[in-house]
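Up next, chain A:
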Amino acid sequence: MAPMELIIELILMPLVAFVVGMMMVLMMRRIAAKLQRRIGPPFFQPLYDIVKLHSKRTQVSHGLIHDIGIVMAMGGYIAAETLLPVPGMTGIAEKGGIITLLYLMMIPSLGLALGVGQCANPNGSIGIARALTAMLAYDIPLVIVIFGVAYAAGTTNLVDIIAVQQAGGFETWGAVQMPVLAIAGLIAMHASLGKQPFEIYIAPAEIATGPMVEMSGKYLGGLFVMQCFQLYTTSVLYVSLFLGGGTTWFDFLLKSFLVLAIPVSIAYLFPRYRTEDLLRLMWKWPVMLGLIGVAFVL
Partner candidate 1 sequence: MNSINKIPVIEEKRTNPLARVFDEFVRFCRSRSLFILHYCTGCGAIELPPAMTSRFDMERLGIQPMVSPRQADILLITGYVSIKTLKRVILTYEQMGSPKYVIGICSCTVNGGMYWQSYATAKKLDEYMPVDLYIAGCMPRPEAVLAGLQKLMDRIHSGEANSWEDYFRNYDYYLGNQQKLFGENWQTPTDIITEAKHYDLIGEGTLGKHTQILEQHQKPLEALDMRLGHDLKEPTE
Partner candidate 2 sequence: MSDLIVLPLVLPLFGAFLLPIVMRTSISIGAWIGPAILAYGCWILGDQWMSGTALPFSLAIGGFAPPMGINLYIDSLALLFAFAVQLLGLLFWPFKIDQETARRQALMLLLVAASTGLALSGDLFNLYVFYELVAVATFGLIAASGSSAAYASTIRYLILSGIGSVLTLLGIALIYSQTGTLNLAHLAQLAPEQLNNKLGLTAFLTILIGVGVKAELFPVNTWAPEVYATAASRVSAFLAGLVSKLALLIILRLLVLIFHQPEAVQVMLVLGILGVITGELAAWRAKDVRRMLAFSSIGQLGMIFIALAIPEQGGLLAVLALTFHHLLIKSGLFMLADGWGGAIEKLRGAAKRSPLAAAIFVLFSLSLIGMPPLPGFWAKFTLITQLAAQTSPLYLIGLTVFLLATVIEAAYLFRLAALLYGPAAEDTPIDTIPKPAGLSLATASLFGIGLLAAALFITPVGDLLSHVAGQAANADLYINTVFAGTGGSQ
């Protein structure tokens, strides 16, 4: 690959992710509105929010680590996007593979955790403690699923995993080959989004939005950007693992939005679990399904 081409890809991939991510945020809010018989926000609402937050005149910082935390939260995802192949662009997906991607996806949350920590607000700290607990809950089924997929494909290289699925059309899709794993993956993915009923670490009425409690202006704006990336990454990862990635941008985006629509639609119908219930749920059903799925694969 020509270096210039690579550089363009590396720039484009996060950019695309951001734009698509904003649309996903919009979709999420629209779905929520529809479920609640509301009209919902206008099309550019995510953009308005981000611009407004960045343009705040006074912004409160609790110190350098607070700043760095936001930088890491955004930067980690920007880096992670380059490992996530999209139609026509593979970036450096072959140099890292899915395990690296999984780890890179943890960096933003941990960067955020650092930043929140320095805010010296116990609400934030409790939020982080819960977020990490939630991570412990959903990552276990998630890695089982990823193990199953990677083992079935015989590689950890996402490009190859996608290629394997695209080789035989619809029949070779991960979701068709490994339906049990796909279901487990969907549940884990839903939990990893941190939406209801799994939003234990935001819990506005209880811990005042947890990690975001001391975030003002561009700090909150950074988190909004991060949320765009998060939605994008999660759904695209799922599409890449189970739905054969995308051959064209159209079906790629269609799949991504559809996949995301499932958990989002469920989310706004439920209240919140308690932490231990989330753990219990995650360690029971998706893990069980995942293990059954892996047993099929082996």
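Just so we're on the same page, a residue touches a chain if its C-beta (ideal position, glycine included) is under 8 Å from a C-beta of that chain, and two chains touch if they have at least 3 such contacts; residues count from 1.
The candidates came about this way: all candidates are chains of the complex that A comes from, given by their letters.
Because the structure is predicted, anything quoted here is derived from the model rather than measured.
Undergrad: Which single candidate from 1 or 2 touches chain A in this complex?
TA: Candidate touching the shown chain: 1.
Undergrad: Show me the residue ranges of chain A that touch candidate 1 in the complex, using the header's touch definition.
TA: Those in contact with candidate 1 are residues 29, 33, 36-42, 44-45, 47-49, 51-53, 55-60, 63-64, 123, 204, 208-209, 212-217, 220.
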